[in-house]
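All protein chains of the complex are present and in place, except for one that has been dropped.
Entry: subunit A
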């Protein structure tokens, strides 16, 4: 046979149950931990894998979302002496600095039953994304997201609004640098 065994659509055909989050936002349950080990002791055995997956997702986001400073002193003013580390990226005259990750928000721990089988820890469409948390110099008891949204004063369950804890890359992005040619020519595919 010279043709495909099947021709199927799962996203383009609207009859199928692919729902995006609705408008009326409700608080979601997430959990704050300082380490994957702390999460494991809180979790049932079944959820231990999820602890590690959420922790790794948060750790991976850390260098992307942590606020960046051109020098260590400026970082320590905001986050406290000894609370900053070198960021992986470089600028022309040297390194960037960013606060240490003080804990993480586990977004999927309590959403497990609802999650699609095999869904990765950091790709929940409706839930809270697992992410690193920080503590500022002037308020050592509060866990905050990289965008300075307070999340909890201690580890354990926390109710958060997903849109308030949506991680963003730390640099200010510039946009609209692609697409100019399309405006001057009718069609670009062929």
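Here is the rule we use: a residue touches a chain if its C-beta (ideal position, glycine included) is under 8 Å from a C-beta of that chain, and two chains touch if they have at least 3 such contacts; residues count from 1.
Methods note: contacts and distances are computed from a predicted model.
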item	value
Candidate names "Glutathionylspermidine synthase family protein", "NADH-quinone oxidoreductase subunit K", "Integral membrane protein" or "Sugar ABC transporter permease"; UniProt protein name, chain not shown	"Glutathionylspermidine synthase family protein"
Subunit A residues that touch the omitted chain in the full complex	1-15, 64, 89, 120, 123, 166-182, 184-190
